[in-house]
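A protein chain is absent from this complex, but the other protein chains hold their places.
A, B, C and D label the chains in the order they appear, each numbered from 1.
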Amino acid sequence: GGGSDDESSSDAGDTSTETTADSGDGDMDDSDADSDGDMAADDMDDADDMDDADMDDADMDDADTDDMAEEESDAIVTEIEDDSDLDPVFGGTLRFGLEADVDGLNPLTSALSAPGLTMGAAVFDTWAIWDENDRWAPYLAESFTPSDDFRSWTMKIRPGIEFHDGTPLNAEAVRINFETVIADPLVGLAVAPFYPSVEDGALEIIDDLTVVFNLLDSDTTFPGSLAGALGMVASPTWVAAALEDPTLNQQPVGTGPFAYDSRSADSVTRFVRNENYWNGDVYLDAIEFVPVTDPDIRASLLLEGDLNGLATTNVASISTTAEDDSIQNLLDDSTEESFTMLNSATAPFDDIRARQALTFATPRDNYNTLIGLGVNRPADQMFTADSAYYNPDVVQEADMPERSGELVESYCADFPDNCADGKINMELQWSGPSVVQTRIAELLNEGWKEFFNVEFQELPQDSHIQETAFGLYNAVTWRQFGAVDPSKDNVWLLCRTVGGISLNWPKYCDEERDALLLEAQAMDADDPARVAKYQELSQMINEDYLYIFFNHTLWSQSFGPEVRNVCARTTPEGVVGRCQVNGRTFFHTAFLAE
Amino acid sequence: MAGSGTAHLRDKDDVILRVQDLVMEFPAGKGQVVHAVSGISFDIAEGETLGLVGESGCGKSTTAKAVIQLPIPTSGSVLFEETELTGLSKEELRQTRPQLQMIFQDPIASLNPRRRVFDIVSEGLEVWGSGGGGEGSFAESRVEEIIRAVGLDPDQTRKRRPHEYSGGQCQRISVARALVLDPKIIICDEPVSALDVSVQAQVLNMLEDMKARYGLTLMFISHDLSVVKNISDRVAVMYLGKMCEIGDGDLLFANPAHPYTKVLLAAVPDPENQHANDGEVLAGELPSPIDPPTGCRFNTRCPHAQDICRTTEPQIEQVGDGDHWVACHFPLVS
Amino acid sequence: MTAATAQPELIASDEDELPNFVAKKKLGFGFWLAITWLIVIIGAAVLAPVLPLKDPDQNFVQFEEKENPITGKLTESPVQPPYSPSSTHIFGTDQDARDMLSRTIYGARVSLVVGFAAIAFGMIVGGTLGMIAGFIGGWFDRIVSFLFLCLLSFPALVLAILITALIDRSLFTIALTLGILAIAPVGRLARAQTLVFAEREFVTAARTIGAKNSRILIRELLPNVLIPMSALALLGMAVSIVAEGSLAFLGLSIEKGSTWGKLILTGSGISDLDKAPWIAFTPIIFLFLTVVALNFAGDRLRDYFDVREITV
Amino acid sequence: MAVNTPLLEVENFNVGFKTERGLAKAVDGVSFVLNRGETLGIVGESGSGKSVLNRGIMGLIASSRVVETGSVIFDGVQLANQDRQDLWGKRISMIFQDPMTSLNPVMKIGKQINEPIRKHLGFSKSQATERAIELLTSVGIPEPARRISQYPHEMSGGMRQRVMIAIAMSGEPEMMVADEPTTALDVTVQKYILDLLRQVQLDRGMAMTLITHDLGVARGRTDQIMVMYGGRIMEHAETEALFANMRHPYTEALLASIPRLAHAKHTRLSPIPGAPPDIVEPPPGCRFAPRCRYAQQQCITESPAVIDDNGHRYACFYPVGTDENAEALATNQARGETATGLKIGPAPSKTDNDGENG
Partner (left out) sequence: MKYWLQRLGMMIALLIAVSMLTFGAMSFLGDPLFNILGPIAGDTENPENVAKVQAAKEQYYLDKPVPERYVRWAGDFITGDFGVQFSTDGQPPVSDLVKERLPRTIQLTVMAQILALGIAIPWGVLSASRANSLTDRASTMTAFGFVSLPQFALGIILLYVFGIKLDLLPDTYNATDPFWGFTHGHRLIQLILPAFTLALPAASTYQRLLRTDLITTLQEDFVLMARAKGMSRRKVLFGHALRPSMFSVLTVFGITAGALIGGALIVETIFRIPGVGLAIVEAILREDFPVVLALVMIVTTAFLVLNVLVDLLYSVLDPRVRR
């Protein structure tokens, strides 16, 4: 998957990475959700090269198919109206409820969280988009042509497109956007590892409408990395001005179907129709994004008609809207997973025995029942059972505390300093204040406390991300791995993103795994051998015991009956775009029926 | 009156307390000063009772407190036996305190409501190190003796706190507390003003008894002339921080030499005499001690005031040949 | 009249009669009721580990056959908590199937300890400072009074958030923070009471006896200041418990372990309130009863000792 | 108006307060008649029920726990248990003991006087102000025009008491109740106020009750005096008659306990021993018996009725000046104590004490 956007939903965060299931997110947390600090990492899609694909076969452990697996195979039911036969209606303002507000709307300098991306998608178009089959398709770009080794990609820009401020869309715009991103100390972290330096020609301008991206590795799905936040194209005039005056970050200028109108932090952000939209009619007069941090309130506002739509990962609220027949629900759980992540660079989890012991002692069933409310599908790996890359043999071990005792004993015998009372000392960190996060911590501790002395540390989101990025943690609850194409998740896994600030959070470097990742990235998306590579990856991740997977995050975009045609975004070539990507949807074609 | 001077001070050997030119001022904000006491002089001989009378606010309590140096007076001298109190260090002053005791007007407020009466009475001994003995020790028996002497039951006082006693009984407790230290002088600041008439008599009698029994010297303050007359040997009359008249009680009340004393006497209602109270009333209001009149301080209200009274302060002079002194330009008796 | 002198003298009676109508104040039934509740709740909190209570952290998940709302299939699946009050869980369970009664009683441990420690700290520091300031006066008094004023001018809850957010959220820090907040009100009362009593003549009387300052402060003033402070202690404990609850409600109380405020917060989402009000209301009821009891007992004590001017 | 016709007739008047211990009988069976234009002095120790009696007559007791019985007839109209609001200020006025607390601290003097004038006499505002100034002048307040825009705290105690009198006079009442109007004041001011009251009362032919605990105050300024103790009438007579011929031991003891200017210094006083009675559980029989030097068995068991001896009323079995009285004293002296157990010295002792120079 490309860099996905992992937007975390609500809870804490925004940043992507943040984890958590937010199912029940407490309100509190949401309120700061966007605080900003997002780490760059967030959604960055990066481009990679492709490498040769070497297919390693995944070892197949045979896991028994248990109940869980069965459940996983249940497909998620989406109840969105088919509007192909309806005549569009012009006019009206669509009010959309977001789980939080964001600090700024500049995709080049802030790692946008899910609400930020949702708003951004209305103002900014991307060079490419994901289609219904999870393949990339050019959007602002007319075409992408790879070199033979898939290490350089030539992008042709559609002519005649203008930004909202009248600036033309051309190669210069590409350059400015690219250089701004790569120079950004945070957002750049997720991009730079995949390119040579700018001086070494990461980007070549061929003519006014043609540029070449040069990559370090082969990447067969490179344009997909320009379908997310990193592909959002901002007006170079505005970018330059915003560098001078950062307050302009609140007034985004792109080429998208809607243009900035007004914004008042924490209450409403209003965009109006771009009359000059290059790709067909925009029906809505305006769209208003309203942050409503309490998921219950958000849902009730939708039911009462105060909102026309909302986005949520809150399971309770999804159930509520699902019960109402008039509400259309766009459900998707193919993106991020919630898990506990362990730091392999420091004691005690630099020792696999400690990681295993913790994994076995984890009360995962209770997690899925109580936090996932039995609605989220339990996850064993980063792929859902519907995914082509799913490895049915990989099973997330948990709920077998009987296996922990021996491990802990042996660990403590070796490292008595890290233990007390025969239990391993550790700290569980999360971002808060958050009711759900606290509940999760208490719930996990219920399982762990027999073998671990768990200290709790609840940190404000910024510090939480901070400490995680610098590796100052033992275990954190997290959410990640949401790329549409798995190669775009490499940024979290490669050795090269281990560093002072690591996007490879567990600081776990495995050359073999790197090779595997780059090989898979270099293989054609349709190559069946690629499936095996990713199945092997899941196997490896499973055996490293760095991530204790809980479940697949379920996103819902819910709309009132009057909202139509939300999933009809198409490229000029007629490719229909994927309707929902990591919790955001697209309002290009939406209209309000009478 | 309102005059100054020290002519009335006696040169006798048995003078135990001599107060000379005592001044007490309090800041009143805005740079103003309350002239509460302005140059009072008097002395008390051993075994004598000096009565101090005057209207509310004339500085009686202030004088009393200045004598015991609580607070230390603005100027003037307080000579107790051989010791000049105004110059003493804190500790030296503390050493002399047991000799000079005080009894206050408010019987309730002057006793610590949270302590048992017996402890209150014996506290003085405790402070001075003769306490602490167990039952039957010297200290204990002395406290008991004194409590009995003022008319209370020592056993009860071990159990009770002040609020379980009536006002008159509380005054007895105060007296006992003072007596325990075997003081030379007790200063009584309106000890009976808060009491009902019948109880007042009990306390006055008790004071007389104690004085006789323990050989005390008393300074007795009251605004009630009859009470002062009854208990005092000598009486001093104050007006607005100054001394008007001082002398033997019988002499002074029989023949008031100061117009103020006379008005004061005329205002006292007497149940014996239907017409006791028929005289002139005192004109005008009491001037403010912040800005007292010049000359004789009584001049604003005095029926006999002349120009000199407004400019020159009268000095204390003797009238007649008895112990009778007055500060007035035009004394009523000469 | 001649009678007065001619009559035989009456011997003053030393009968120590109580003065009439010293209206004997009573603390009243309500006071004792309040004290009883406090004893019960404190006893329960202290004895929680030995009482027959369920484990407050255990997830008592129940199972049944039911339909998955999304997929529509029948499976043997866990019953979704929260469970409403029943014979197994008298006050129901929370969203994580934990017994509300046990959680509330265990929550009392932290809430009460914080409340008690905070006010104890406030009393010791504030009381000492206030008494000394009131007694010795001068520049010390001015500085201390100014400090009290500063503390009072600073919005209390904001100060608490500031300290806990910037330092940490251990039990110690929180109790200390709330203790700091208690300093100013307690100190001001102690100072005012000291001033009132220092004016009283019994203090002058003690001076004339030759008592030193230390003796006056400890033997004469302290007992008098202490009593009104005992009323304040109860009121202050109530305030501290509520303040801790407020912090917890904002998500800023201790990280590990629960307090009443934290429990209330857990149940206060709109859908939780709607569907499972007992999650929030169980701790609310306990908290309310405790605070009422403390306030009421404090109030009665205040009346009993006739202390004016306690505004916390 | 006719003088010497009864204005106020009080008959067997009782006032009690419900307390936790029982009914506190603050006023117990009091009867008297007050004529127009006359002054009745009511004397007694603290707590003897003087204030309660007067407030009871006024109907001004602000307590929900009060129980009143008996008859109070004012100018022929029964007042007991009636709403007396329309009498207040207009026909009966009242002055309180403490001039510091009985004026509204937050209202200008002028307004406080104007209020009743406008209400009772129906004056306009300016008329009322004019009248207020007149009244203030008549009570001897200098610069009344300036004073009306002052607040009470800007005046001295004596001045405030004068304002009170002015207010009380404003409705031109037929009767005035003065409850210890001078207790809080200095003697010189007291004299002024008492003289003023007397003068006003005479000028207007107003009836007045003057409450005091000081027999001396009552002497020069009343027509009759009523001595109360423990809520009951002990003695009641024309002022001069009372002083000429005291019948009740309490009156006698009260007088004997006060120091006098006329006496030489160190004259031994005769205090009344013991404490005032508990009015919730009063002693049976005579209320004064426990403190009375003449007390006999009868005094303990029987309650003496008020005897009317030619207008001199008293409640005692052994009135002072009678043979029974002398006999009772002798009996008590003989046994060293009274029937109530009060210790009593054996023989009349001279009071020249050794307090003088010893």
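Here is the rule we use: a residue touches a chain if its C-beta (ideal position, glycine included) is under 8 Å from a C-beta of that chain, and two chains touch if they have at least 3 such contacts.
Computed from a predicted structure; not experimentally measured.
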So there's a chain missing from this view; which of the remaining chains does it actually touch?
A, C, D
Taking the full complex into account, find the residue in C:Leu38, C:Ala118, C:Ala238 or C:Ile254 that is in contact with the omitted chain.
C:Ala238
Contact residue for the chain not shown (choose from A:Ile80, A:Ala121, A:Leu169 or A:Leu248):
A:Leu248
In the full complex, which bits of subunit C touch the chain not displayed? Write them out.
146, 149-150, 152-158, 161-163, 165-167, 238, 242, 245-246, 249-250, 261, 264, 268, 270, 273-274, 277, 280, 284, 287-288, 291-292, 295-296, 299, 311
Residues from subunit A at the interface with the omitted partner, ascending
27-28, 31-32, 35-40, 102-104, 106, 109-110, 185-186, 242, 245-250, 264-268, 290, 292-294, 297, 300-301, 306, 433, 460, 462-463, 465-466, 469-470, 499-501
The missing chain sits against subunit D at residues 55, 58, 60, 62, 64, 85-90, 92-94, 96-98, 101-107, 115-116, 119-120, 151, 153, 164, 167-168, 170-171
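Note that only the chains that are shown with their structure count from here on.
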Return the distance between the CA-based centres of subunit C and subunit D, expressed in whole Å.
51
Distance from the mean Cα position of subunit D to that of subunit A, given in whole angstrom
93
Please output the residue numbers of subunit D that touch at least 2 other chains, ranges allowed.
255, 267-273, 275-276
Multi-partner residues in subunit C (2 or more other chains touched) are 1, 12, 17, 19
Partner subunit D, residues of subunit B touching it in the complex
47-49, 55-56, 166, 196-202, 204-205, 208-209, 211-212, 215, 223-227, 229-233, 249-250, 253, 263-278, 281-282, 285-286
Residues on subunit D engaged by subunit B in the complex (per definition of touch)
45-46, 156, 158-159, 186-188, 190-192, 194-195, 213-220, 239-240, 243, 253-255, 257-273, 275-276, 353-358
Note: in the complex, subunit C contacts subunit B through residues 1, 12, 14, 16-19, 22, 200-202, 204-212, 215, 219-220, 223-224, 227
